[in-house]
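Following this message is one structure expressed as C-alpha cells.
Every protein chain except one is present and positioned as in the full complex.
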Amino acid sequence: MERLNTNKKKIVNDPVFGFMTIRSGLVFDLMEHPYFQRLRRIKQLGLSNMVYPGANHSRFEHALGAVHLMQSAIDTLELKGADITPEEAEAVMAAILLHDIGHGPFSHTLEHSIVEGIPHEEISLMLMEELNRQFEGRLSTAIRIFRNDYPKKFLHQLVSSQLDMDRLDYLRRDSFYTGVAEGTIGSDRIIKMLNVHNDRLVVEAKGIYSIEQYLLSRRFMYWQVYLHKTVLSAEFLLINTLRRAKELATAGVPVFATPLLSIFLTGKISRTDFTEGQLFDGRPLLGLFAELDDNDILASLKQWQYSDDKILAYLAQSLITRRLFRVRMQEQPFTEAEIAPMLREIERRFAVSPDEARYFLFCDSITNSAYTGGDDTVNILFRDDKVLEISEASDVKIAGLSKVVQKFFICYPKALDIK
Amino acid sequence: MERLNTNKKKIVNDPVFGFMTIRSGLVFDLMEHPYFQRLRRIKQLGLSNMVYPGANHSRFEHALGAVHLMQSAIDTLELKGADITPEEAEAVMAAILLHDIGHGPFSHTLEHSIVEGIPHEEISLMLMEELNRQFEGRLSTAIRIFRNDYPKKFLHQLVSSQLDMDRLDYLRRDSFYTGVAEGTIGSDRIIKMLNVHNDRLVVEAKGIYSIEQYLLSRRFMYWQVYLHKTVLSAEFLLINTLRRAKELATAGVPVFATPLLSIFLTGKISRTDFTEGQLFDGRPLLGLFAELDDNDILASLKQWQYSDDKILAYLAQSLITRRLFRVRMQEQPFTEAEIAPMLREIERRFAVSPDEARYFLFCDSITNSAYTGGDDTVNILFRDDKVLEISEASDVKIAGLSKVVQKFFICYPKALDIK
Amino acid sequence: MERLNTNKKKIVNDPVFGFMTIRSGLVFDLMEHPYFQRLRRIKQLGLSNMVYPGANHSRFEHALGAVHLMQSAIDTLELKGADITPEEAEAVMAAILLHDIGHGPFSHTLEHSIVEGIPHEEISLMLMEELNRQFEGRLSTAIRIFRNDYPKKFLHQLVSSQLDMDRLDYLRRDSFYTGVAEGTIGSDRIIKMLNVHNDRLVVEAKGIYSIEQYLLSRRFMYWQVYLHKTVLSAEFLLINTLRRAKELATAGVPVFATPLLSIFLTGKISRTDFTEGQLFDGRPLLGLFAELDDNDILASLKQWQYSDDKILAYLAQSLITRRLFRVRMQEQPFTEAEIAPMLREIERRFAVSPDEARYFLFCDSITNSAYTGGDDTVNILFRDDKVLEISEASDVKIAGLSKVVQKFFICYPKALDIK
Partner (left out) sequence: MERLNTNKKKIVNDPVFGFMTIRSGLVFDLMEHPYFQRLRRIKQLGLSNMVYPGANHSRFEHALGAVHLMQSAIDTLELKGADITPEEAEAVMAAILLHDIGHGPFSHTLEHSIVEGIPHEEISLMLMEELNRQFEGRLSTAIRIFRNDYPKKFLHQLVSSQLDMDRLDYLRRDSFYTGVAEGTIGSDRIIKMLNVHNDRLVVEAKGIYSIEQYLLSRRFMYWQVYLHKTVLSAEFLLINTLRRAKELATAGVPVFATPLLSIFLTGKISRTDFTEGQLFDGRPLLGLFAELDDNDILASLKQWQYSDDKILAYLAQSLITRRLFRVRMQEQPFTEAEIAPMLREIERRFAVSPDEARYFLFCDSITNSAYTGGDDTVNILFRDDKVLEISEASDVKIAGLSKVVQKFFICYPKALDIK
C-alpha cells in the first residue's frame, strides 16, 4: 500500500475509490498477516479476464474496498443514532476484511475440484479462528458477527446479506475493471440511505429506486460478466482439466504440480483433514491451503500442456493458449439425442473411450435472478415506521425481480463444428 | 469549440465523450448558425441544478453529443451492411443536430406558459424549414427523415424512437453532470448491437440485457432527477410566476421583461402567429422565438422580486433565493378536503383572494414508466431472423417494464407547516 | 442540493468529488443566503464555454468544492497535531465558502468595466462584513482569517496562498468540465501531504513531486484554457462591447439594459459609492451588486445586437452569434507599423472614425508562470525540520518554474483577412 502517514492511519490508493483510509489498528495488523497477503495472488474474477482483459483485480483490493465501504456505513448509521460501540465497529470491519479469506484460487470454479465438501465460508471461519488464536482473542467479536451469533443482528447483515459491503464493493469494482460502465451501482447513495430498525438493516423509503437500480445492475453484471458464455467455457475447461489431473494423480500416474497443489491433487481431502489438523509434509492442512493461490494452478496447467496424457495435454493447452470451446446456450435442456452423436464424434476424432469423451463435452445450466427473497430480504423503512420488503415496496412491484431464470449450455471443441 | 484541425474535420472536446470529431461539412455549418448557437444559452435540465449543482450543461453540448453517437451508429450499421448513402448519413446527422432546435428556455416547464398550443417539435420543424431555405435545400432530406416522410424508416428511428441518439446522449450526459453515476447507460454497447431488419431498427439478441439495463436506468433517472420532488417544486414556482406575470401583463399592469420576453408575455401567441409570419416589432415571430433563452427568463425573474404585485414578488423571490415550496407526494390524489383548508390558510396568511391563493398551492401528478410500447417499440433480432418486442424477448418478461406509475403531489409555502 | 439527511449534515452530489458532506451549521446557513445563491448564476469560467462547451459550471459549485477540500485539509492537519479549535475550523470553512462572494458576472473580464477601481476581493470583504452584521458576529473570525489579521497565519494560507483550497478546487474542476483531463491535479494527495510548521503551511518532503506536477498542471491549464486564444478573443469582444455601451449610456444615448445593469452602466461607480452606502433606486449599491449576474449581461447583450449604434450592434452580434475575431499571437509586441494599416482598413470597411476603430482592434499581452515566489511561497518540510522553498527543494530546480512568459496578441474582425 502507498502509506502516506507514518502514524496509525494508513492510506491505500485505490483506482475505484481513491484514497482509502484504514482507521483501525486491528484491521491494519490483519492486513499484514500472510493469510491476507495471499489474497494479492488470487484474482477476484478468476478467468473473466479471458473476455475482459482488464479484469485482473485481486481479492486483496476487494477486501480493502469492502472495509472502506464498511467505515462509511458505520459513520452513517452512527449519525442516525444506531448503537455501535467502538469495539463493535472494529469487529465488523475485521469481519468484512476477512469474509473471503477462505477462498482458494479460481474459487467459484474449483471449490469442488480442489477440496470436496467444504464450502469456502467454512474455511474462512477456520482461518479466522486460527487468526483469533494468533491475535489472542481480539477477533472473537468479529467471529461472532461473521457467524451471526452476535446479538446485534444488523452487524452481521453489513457483512453478509443482500446489501452487505461485500456485494457493494465487488459489483462496483468488477464493473470498473471489466469496463462495463453501465453496471455501476450507487454504493455511496445506498450507504447514505441505510438505517437500523428493530435490529435489522433497512433502507429508507427514498432509497427505493436506488435499490431497484442496484438489484437490476447486479442481474446485468451476472449475464454480462459472471455468466458470460465465454467465461463459462473457460471455467468448464479448467474444471475438467483439474478433474483429469486429479484422476491421473490418484491413479498413480505422475503428474507435475507445484508442491502445494500436489497435496490437494493426490490426496482426497475431506473436511476432517481440516478440522482434525492432520499433517501433510509435516504441516497442517489449513496452513497449506492458506498458501495456495492462482500461481499454483497456472504454473501446473502450463506444464500439463506437455503431459503424456493426451487428454490432459489437450485440455491444458486449450486453456493456456485460449483455444476455448464452443458454447451453445438455450432455454431447454440439451437432450440425450443431441448429446450422444457429439460424444461419438469426440470418441472418433480424439480416439478416446466413451468415459474419456466426457472430458471434452460439458452440459450444465446456469440460473440468475435479481433478487432472492427468502430469509434474507431487503427491507424498506417508510416514514410511519412501516417496513416493507422491497418486492412489496417497489411501485412497479417488478414481477421479474425474484424470478429465477435458468439457461442450459453445452461446451465442446470448436473442431466439432467443422465437419 | 476547441478546433485542433484547420481542415474540414472539426474536433470538440467533450467531458463526457472526450474528443468528438464532426465529419460533416453541413453539420459544421449548421453548428455555426445563430439558431444553433442559441442553444448554448439554454440549460438542458432547466431547474435541476437547484438539486444537482453540477447540472448546468446546455442543449448545445447535448446536440453535439447526439451527433457524435449518430456517427458511431452509422458506422456500425454500414459495417453490418445497412444501405446508407453518404447523403443520407449527412442528412440524419443534420436531423439529430437540429432535433431540439425548437426548444425554448426551461422548455419542459414553460412550453405552455410562453407559447400556447404549439409543441416544441413543431417549432423545431419550422426552424428547420427556415434553415432549409437559407441553406438552399440542403436540409430537405434531413427534414423528411425528421418528419418520418423518408422511405428508409430506420433513419427516422435513429432520430426519434425509444432508442434514438437523443435519448442515448441525454441519459448519459444528465447522469454525468448530476453526479448520479448509477444512471449511466451503455450507449457504446447499445450502438454496437444495433442493426436494421426489414427497414426497422433492431437490437441483436445478445443486447437484450443492455436494453433492459437501459430502460431501467432511464426509469431511475426519471425518479432520481427529472421528477425529483424538489425539482418539481422549483418548476411549479416557475410556471406560476410566469403565469402571474402574464396575467398582469395582459391586464395592462406594467411588468418588466427583457424586450424579447415582453413580446411573448403581453401578446397571446397562437400557432397562426408563427405560421402566418405575423410581425412583432417588425420581425417575424419565429425569428424572435429563436433568440429567446434562459437569460430572458432569469433576468426578468430577478426584477420581479421587486414588483409592486406582492404575489409576483413573492413567487419570484422564492425562486431566485431558493426558498422553495414544500412538496408532499402520495399515491392517491389529494382530496378537496385536504386542499381547502390549506387554501384558506394561504388566503389568511398572504391576504389574497381565493383565486390568487391558487398561485401558492399547486396540485398535480407525475407518471413514469420504463418503457411505453405502443407504436414505438424496441425490437430484438434473434439469430433465426425472428423479431420480438423487448417486453416479449426479455427472459424475465418484466411486468413492470411498461407499467405506468402515477404519483400525486402538492406544493405550498413552507410557512404553512409552522402553525 | 440533493439533501439526503434531514438532520444537521447536508450532502451535495458533485460530479467532481461525489457526495460532499457539509458538516458546519454556519456554512449551511450561509449557503442559503441570497448572496451565496447568486453564485449559481455566475459561470466560473465566463466565456471559456465558447471553446470548451462543457465549461458551464458555476461559482456556486466551486465554492462548495473548496469547502469540501477544506474539511479534508482540516482533518489531515488535526491528525498531524495542528492546533485548530472547532471555532477556527468553522471559521476557515466559512472564509473559503465566501472567498469569491464579491465576484461579479464574467468577473475577470469585466472587473474594470462594471466597477472601476475596486478589486473583487474588496467587494468580497464588504459582503462578508454585511453578512457578519446579519449573522450577529458569527463571521468575525472568518473575516479576520480572510484579511490575514488572525494570529494563526496558516489558516489564512488555507484560504489564500499558492496552495489554498480555492486553487485546488478550481484547477480540478475546470479540468473536469473542460474535458482537459491531463490538467488534473492530485488535490487529495497534496492535502494529505500538508502540515503546519512554525505557523506556516508546509508540504512534507515526499510531496515534492506532487507539488511540481501541480504547478506545471496549473501552467498547462493557463495556456490550454484560461489564456486560450479564442477565449481571449471572446473576452476582448465582451470588454469592448461593455465599454461601448457604457460610453453611449453616459453620453445619454438610450441603451437597453436590465434594471440592475443600467445602474452600473449609466452611473460612474466609484469606491466611495460602495463604502458610503449611497442609494441607487433607493437601495444601497452593495446590495444591488450582490444581485448582478450573468443573465444581466447576456440579456442586455442580446438586445444590443439590434442597437441603432452600429458599433455596439456589430460587437454584440459577433459575441452572441460566436463570430469571434481573429487572434494572432507572437512573442514580440505588435508595432505601430503593423497596427496602423489595420486600423485604417477598419475605418474604411466599417465607416468609423479613428477613435471608433479602436473598438474593432485590440492589442494586449498575457503572462503566465507556473509559480510566482515572492511573499507567497510553497515551502517544503524535510525530516530534519529544515524548510526549503519549492524552487530550492525541487531536484531539477526547474529554472522555468517561476519564469514569467509574456505573449502579445492582436484581435480584429476576420473580414480583414479577406482582402
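List of remarks:
Letters are used for the chains, namely A, B and C, taken in the order the chains are written, and counting of residues starts over at 1 for each.
Please note the rule applied: contacts are C-beta pairs under 8 Å (C-beta built on N, C-alpha and C of every residue); 3 or more make two chains touch, one makes a residue touch a chain.
This is a predicted model, so every value here is computed, not measured.
Contact with the chain not shown here comes from a single listed residue; of C:Thr21, C:Gln213 or C:Thr321, that residue is C:Gln213. Contact with the omitted chain, checked across C:Thr21, C:Gln37, C:Ser140 or C:Thr184, is made by C:Thr184.
Touching the missing chain, out of A:Ser58, A:Thr141 or A:Asn240, is residue A:Ser58.
For subunit C, the list of residues touching the undisplayed chain reads 180-186, 189, 209-210, 212-214, 216-217, 219-220, 223-224, 331, 370, 394-401, 403, 405.
In the full complex, the hidden chain is touched by subunit B at residues 4-5, 7, 9, 11, 18-19, 79-80, 188-189, 192-193, 206.
The chain not shown here touches subunit A at positions 1-2, 12-16, 18, 32, 34, 37, 40-41, 43, 49, 51-54, 56-58, 60-61, 64, 176-180, 228, 256, 258-260, 291, 293-296, 298-299, 302-303, 320-322.
The definition used in the following text is that only the chains that are shown with their structure count from here on.
Interface subunit B/subunit C: over half of the residue numbers present appear on both copies, so the contact uses mostly the same residues.
Closest chain to the protein centre (all Cα atoms averaged), using per-chain Cα means: B. In whole angstrom, the spacing between the mean C-alpha positions of subunit A and subunit C is 50. Centroid to centroid, with C-alpha atoms defining each point, subunit B and subunit C lie 31 Å apart.
Residues of subunit C in contact with two or more other chains: 18.
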